[in-house]
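Pasting a structure below so you can have a look.
A single protein chain has been removed from this complex, and every other one stays in its place.
A and B are the chain letters, set down in written order, and residue numbers restart from 1 in every chain.
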Amino acid sequence: MTSGKSNVPGTRRIAIDPITRVEGHGKITLLLDQDNHIQEARLHIIEFRGFEKFIQGRPYWDVPFFVQRLCGICPVSHQLAAAKAVDQLAGVDQLTPTAEKLRHLLHFGQVLQSHALHFFHLSSPDFLFGFGGDPLRRNIAGVLDRYPEIAMQGIKLRKFGQQIIEAITGKRVHGTGTIPGGMNKPLASDRRDALLAESTDILRWSEQAVDLNAQIHTTHVEHADFATMPTNYLSLVGKNGELELYHGGLRARYPDGGLIFDQLDYCDYQQILREEVRAWSYMKFPYLLQLGEAQGWYRVGPLARVNNCDRITTPRAEAARKQFKAVSSDNLVHDTLGYHWTRMIEMLHCAESIQILLNDPEITGTDLVAEKAGRRQEGIGVIEAPRGTLFHHYQVNDEGIVTRANLIVSTTSNNQAMNESLRIVANRYLDGQEITEALLNHLEVAVRAYDPCLSCATHALGKMPLQVELVDTEGALIHRLVKNSDGRLNG
Amino acid sequence: MTDRKIRIATTSLAGCFGCHMSFLDIDEQLVQLNERIEFNRSPLTDIKHCGPSDIGLIEGGVCNADNVRVLREFRANCKILIAVGACAITGGVPAMRNYFDLRECLEEVYLHGAGVTNPQIPDDVELPLLLDKVYPIQEVVPVDYFLPGCPPPADAFLAILLPLLNGEASPQVADRRFYYD
Partner (left out) sequence: MTETKDMIFIDGKAIGFMEGQTIMDAALSAQVYIPHLCHYPGLTPSGNCRLCVVEADGRKVAACTTAAREGQQISNNTAELNAARKAITQMLFVEGNHICPSCEKSGNCKLQAMGYYLSMLEEHYPQFNPHRALDASHPDIFLDRGRCILCGLCVRASHDVDKKNVFAIAGRGADARLIVNTVSGKLGDSNLDVSDLAANICPVGAIMFKEHGYVTPIGERIYDRQQISDVALNEHVREERR
């Protein structure tokens, strides 16, 4: 930690810089008064990269392979979301059955590896050694030393997902694979056989990971309250309300479980979402327009998806979902640390779904590219990335060159929630206390629950409908301006 | 050769973490590697500042003042510094913003992009100042070895680390098949 002067009179500043065991670059700052009461707790996203700016002027068929380099853990999320948009731009509305299944297999593989990485390699040390455990042990090497079987399961689960990605895209990280209207190569049957042979172990280890997290969450009574808060939730759902990761309609729920909207066509996303800019972070603050900015923020990701859906279509994950929901007598479970448990439930769903697809004879088919109709000038692709709903939107001129790009990245949607979680934990655990490294790690534990992908979150540009507020030093509003999705300005 | 573990520090500057993920793609070989190395500052550990280390792995180019500070901390503390991946070696994909004026980029997003008056570009003191361009790391500090790739494949990491762990002076990375993408 670094401790020192702050710009706000009467307070001192403590910074956690960088946040570790997350993807990307962020820092947390606390302002405390003389009695160690927390005046402010903030998560700053400090990177600005500008992908949507420099993708302008590039041909549209390049886009998926640019944007996947936003992130090294979830490049496939961006490749697939962009590919869905590119399909539209190329005039393809329906892929061939094999191409569709390959894309699903690719997505399940990447969600599985990303979720495994996040629990085993990044956050398990907090639960295995305690939030205040020895900082020198509180990492994957410590888990390898002290809990080698758990570490090995994590390594193998992640490896399985990466092998699926490599089989389909040619590399484990930043491969190719998707092309406008289809895929660039079939799945070789020897690769399929090798993966299928592993899949039973993968299923078993996924179930064990669910059980481990269920046990952690239910035996530590204090975990139920840790950074817990009632929030709205947003995600895709399938056409029968089931958990859906690749393609579906948008659903949002109130904290009490009531529907804010359901089965919204994601191409209309600009009608429901706005993003607010604040001076102290390059990451914006999205909210649901119809609820306004104070009430309209929401959570995405595994907790949101499991809360939002009516059921999961694969049996073991569905049983796990029911067990998870049973921790609360309310309609929804708001436990922030429940993200870890629901993440493993989703990993189990991926494992089951992968086995089904590997057993499908069409998965090794060679009919991979659909007929293209006329080219279009707008393409929108939305997908449930491991960390939450991901929006890709591209506009293209008649030469095929990108003119505008807008990305709303999963972690951005959790921005307000992460900041609120920080405030809750700071007030509960650090307020009035002497600040120690162990206590500061509690703040990071709150942020880690969201599995933030801060590299993704800092693509940072867009021409979204935007609201900007100017506030004075007392926080009173001086001026507000909103640019609507059609470009009109309201003051 | 002492018995102590070789200390490795890693960081991602203006990178996407793909090189770190590729490193983890050594899969089960992490077990054997863990017997010979310990991590110092790394995204994978909670050590927030690079202490004296034997090897530093740097992913990502240099895009803001914080990257410069961290890179210099690594160079000062690591006996051997390895530039890992396209971004550290050439600037990589983030360096595509170099074709545009930075002011243009920021103004497009936070000023004109929304068409607002009295707009604000995030400028809180907590945000590190952006450099005019994204730079390869060797334009800021001297670098000992280069591991190309986007990302370098997992076995490339072992090919460069294992000879160093064995005390060899100059692992012949160029003898192996390597890629820029």
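Rule of thumb we're sticking to: a contact is a pair of C-beta atoms (placed from the backbone, for glycine too) under 8 Å apart; a residue touches a chain by one contact, two chains touch by 3 or more.
None of the values given here were measured: they were computed from a predicted structure.
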Absent-chain contact - pick from A:K156, A:K185 or A:R316: A:K185
Contact set of subunit B toward the excluded chain (per top definition): 83, 86, 89-93, 95-96, 98-100, 133, 135-136, 138-139, 143, 146-148, 150, 173-174, 177-181
Hidden partner interface residues of subunit A, rising order: 57-59, 61-62, 65-66, 69, 90, 169-171, 174-177, 179-180, 184-185, 399-401
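As a convention for this text, only the chains that are shown with their structure count from here on.
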Intercentroid distance (Cα basis), subunit B paired with subunit A, Å: 23
Residue ranges of subunit B touching subunit A (in the complex, touch as defined): 12, 14-22, 24-25, 27-28, 30-31, 34, 38-39, 42-48, 63-64, 66, 92-94, 96-97, 99-100, 104-106, 108-110, 113-120, 122-128, 130, 150-151, 153-154, 181
Complex contact set, residues of subunit A against subunit B: 1, 7, 15-18, 20-25, 27, 29, 42, 44, 46-50, 53-54, 66, 69-73, 75, 117, 121-122, 135-136, 138-141, 144-145, 148, 151-152, 155-156, 158-159, 162, 171-174, 277-282, 441, 444, 455, 460-463, 466, 468, 470, 478-479, 481, 483, 487, 489
